[in-house]
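For this view, one protein chain was removed and the others were kept in their places.
Going in written order, the chains are labelled A and B, and every chain counts its residues from 1.
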Amino acid sequence: MNVTTPVSTFELTGRGVQVLPTSSSKATKVLGWLSLLGFAVLVVLAFAWVPQDTRITDQGDVVGQFDAVRLMFVHVPAAILAYSGFGITFLASLGYLRWRTVWWDIMAVSAAEIGVMFGVLTLVTGSIWGRPTWQTWWEWGDVRLVTTLVMVLVFIGYLAVRRIPVQAQVQARRCALIALVGVVNIIIVNRSVDWWENRTLHQQSTLLARKIRDETLFTLTFSLLVGAALFAWLLLHRFRMAYLQSQLEQLEVEQALVERRAESQLHDCQAASALPTQTHLSDAPQEGEDQR
Amino acid sequence: MLRDVWLVVGKDLLIEMRARVGINQIVPFAVIVLLLFAFALDTDQAALRTYAPGLFWVTVLLASLLAIGRSFAVDLADGTSDRLLLSGIEPVAAFLGKVIAIAVQLVVLELLLSLGVLLLFDVSVQRFGLLVSAGLVGALGLAVAGTLYGALVAGLGMRESLLPVLLLPVVAPVMLGATRAFQDAFGVAGAQGWAWLGLLVGFAAIYGLFGALSYGTLLEEA
Partner (left out) sequence: MTHLGYLVAGWSVTVVGVVSYAVWVIVRARSLAQRVPENRRRWMMPDV
């Protein structure tokens, strides 16, 4: 087949000094280094600067989370990023249903995947924090815990649907609806679990009920900023990965179309004359286009 | 519009009555699950009585997966969804019809199951009105969410395993609310049954609205 495709053009006209193409840009480089540097600073702040969480009660007992409080600086950002990811998926799904472009679809799936990753990290780190603080790995009475678990499960289902091979628009539309239902569901689950829990008069949030130290608050804010940079960096790369994938699929479709046209042209030529020439073949796509 | 709804309901229920899959397979399945619960919890009659509401709703939930999956599999095999739309039936009517048909099947299942629970798990009904309303509204909530998700996964590969993964987290509030309401109705725990019934009504209403709005989008296949 004498048809040149965009892919082979690229390979043939490769430049002299070839740097392997990546999904990075100036923005992602800056964000990447910022998050790396920020994380290093965060480790120092969290372990060297923030004091132990202790409090002396009226009876003179020393209580508090002690050093377990240092887990907050990974747990809280992870939770907020997970919810942000699902929030972006929700908005992008609405955007997809309104505008029906691949951009929104890709944004939705990228944010959902990052959201699930941070959601799982939230549950794991929360569980690790809960063991020394609440004396249990899992507390059914905590609304946010149960809500987060259900939310992560809903979006794991969402990603499972994403992996099923089906026509792109059908998948995008269905997944957009699943994301919308999923977020509506979060609100219902949150309300109902809250109600369920209040029957047992569970303790109030241990984090907010207590006065928080300035150093801890600063480091927490800092960890959120680092998390935001990391999230943006991950989202950009993940988005570009999905974008490249969609471009590749489109290229394959285009190539198949060109081949099919050349083939039908070949059949036409054979019908007209028994000897199709090479020139006929290479002109095939353009002629085929004119005829249609 | 209303006529179309009943048309769809009649079609689905007629198929069910003729095929008897519900009676011949889904109901026996539910009874087997009850039996397994009894095995799992040992011969402790008190434990069975305490957990009867939860066991009842877990069984309904599992059986509803089968009913929903089957309802959409039948439609898909015959291309019924496409033909319904081609015949000019509104998507909302198709949605409501499907919901009612599935809800009716679930209510029949619940009737038989509650007999089983009463006899096998030795519970007694304290509040009959609450029991009936929670059963009805719970079935409606399951049918609404189930129809939405059944249509979402219809035609996708591996939908047998996909439907539970997607649907079960979503119907978790139904499980929670209906179980609390039944606990109150059976008098096994001091739950505010009527308040939980409110949650079930809210669930069915929200998902009903969502399904009615989005069913058209869902069915517009290429």
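Methods note: a residue touches a chain if its C-beta (ideal position, glycine included) is under 8 Å from a C-beta of that chain, and two chains touch if they have at least 3 such contacts.
Computed from a predicted structure; not experimentally measured.
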Chains in view that touch the one left out, judged over the entire complex: A
Of A:Val41, A:Leu94 or A:Leu121, the one touching the omitted chain in the full complex: A:Leu121
Residue, one of A:Thr101, A:Gln167, A:Gln245 or A:Ser264, that touches the chain absent here: A:Gln245
Residue among A:Arg70, A:Arg173 or A:Arg261 that touches the chain left out of view: A:Arg70
Sole contact to the chain not displayed, among A:Gln52, A:Thr101 or A:Ser264: A:Gln52
Footprint left on chain A by the chain that the document does not show: 6-7, 9-10, 15, 17-26, 43, 52, 66-68, 70-71, 74-75, 78, 114, 117, 120-121, 124-125, 128-129, 131-132, 230, 234, 236-238, 240-241, 243-245, 247-248, 251
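Here is the rule we use: only the chains that are shown with their structure count from here on.
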Inter-centroid spacing, chain B versus chain A (mean Cα positions, whole Å): 33
Chain B to chain A touching residues, read off their complex: 148-149, 152-153, 155-158, 162, 165-166, 169-170, 172-173, 176-177, 180, 191-192, 195-196, 199, 202-203, 206-207, 210, 214, 217-218, 220-222
Residues on chain A engaged by chain B in the complex (per definition of touch): 97, 150, 153-154, 156-158, 160-161, 164-167, 169-170, 173-174, 177-178, 180-182, 184-185, 188-189, 191-193, 195-196, 199
